[in-house]
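Only one protein chain is missing from this complex, and each of the others stays in its spot.
Let's look at chain A:
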Amino acid sequence: MSVQETKISLRKIEFPACAKEALSRISQLICRRGPSLSQMDLALDLMAEFVFCEIDKRGNKLPPLNPIKELQLLDILFEYFNGNIKEVFKNTVFLSLFSGTTATLRSRILSKLISIAIGVPSKSVLISASALMQQVGDSSMNYNKLAEAIVKDYFVLIPNATQRLSGLPDFPVPRSLLETVVLWVTANSKLCIAAQQNPSPRSLLETVVLWVTANSKLCIAAQQNPSALPSGTIVMESTTSIAGLLKWCILAPIYKQDSELYANLHLGLLNNILDIPQGYQPKAINHVHLAVPIRYIYKYAASLVRKKDEAEKNRCLLEDVNLQLSLDRYAQAVQVALSTNCVYGNVGELLNQLSQLPQNKLWSIVIAANQPNK
């Protein structure tokens, strides 16, 4: 069937049905070994015209779908991804639907898809989604939006989502959710922590603590079970959420968050790090990620000692309970991470940076124990 014929035949079908038909065509086109470029192009055209209705038959841009149609599309997508197809194919289609140049345009639908997938919950969609995340990487802006939308849906709009989400630690849901959540938290850590009165982040925190303590392998799950990807793709190394979560509980005291949950989270994370299997090449924690909190601690310490003389400065820093707690947590985390040998990158540089931190008893021990010159 030629390109035009395919399109013409599809144009004879009304919207929701045509999307369904288009999806099956698309999967036929790309789920094969080494699809040709023209096939790929056709698949992308079909997506734009028949699945997402972004352009009309002459290639003119159309306004975004109205919510009802969007929902219909989501329904179709669900049907497709829950269908009886191999996981690799699903992931392939998912990746081509939501990545690349059109990712920004479709991010709204993607976030809704994932959100509904969490709500339903739909395992196959979530598996595909985590594959996508792993491939696209956490620095993308779209990703941030996605995280934000999901946090909003499940922690802001539905305050009691914790109960619903808590019972599923072994399910793919928390994994992908955790990743998105951590992403969001890393991006908005200050916002999240500072908004003390806001009950929603608390429910978020509760959920995270629950997951981390219930499943000590959760944080490195992405690295443990790599997604099934289409052949020929360059598999991206996925990062773990350990460093991000560590930052969260290390910085909590200096933002005056004294909830018991942070301590629990800290403990859970330490257990997680201890459970990282040894012997491999260390790949769980990047030294750059681990060094992130230093900046915030400096800033806080500087604000403490402003307009004070030298002698008083030291005393002041030592006596500040929040700062010391934060430093203690940090030191514990670094020590555990180093001892389990899961930090990769320039460890010497990291230690150098860490030695600049305000005075702390535990830190001095940790630094001394890990001096590289021994």
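The working rule: a residue touches a chain if its C-beta (ideal position, glycine included) is under 8 Å from a C-beta of that chain, and two chains touch if they have at least 3 such contacts; residues count from 1.
Heads up, the rule we're going with is that contacts and distances are computed from a predicted model.
Undergrad: For the complex's missing chain, which UniProt name, "Uridine kinase", "Uracil phosphoribosyltransferase homolog", "Translation initiation factor eIF2B subunit epsilon" or "Integrator complex subunit 5 N-terminus"?
TA: "Integrator complex subunit 5 N-terminus"
Undergrad: Out of A:I13, A:V88, A:I158 or A:A214, which is the one that touches the chain we can't see?
TA: The one listed residue touching the chain not shown is A:I158.
Undergrad: With the full complex in mind, choose from A:S27, A:S122 or A:Q335 the residue touching the hidden chain.
TA: Considering all chains, including the one not shown, the answer is A:S122.
Undergrad: Using the touch rule from the top, list residues of chain A that touch the missing partner.
TA: That gives, for chain A, the contact residues 16, 66-68, 70-72, 74-75, 78, 111-112, 115-116, 119-122, 149, 152-154, 156-159, 167-168, 198, 200.
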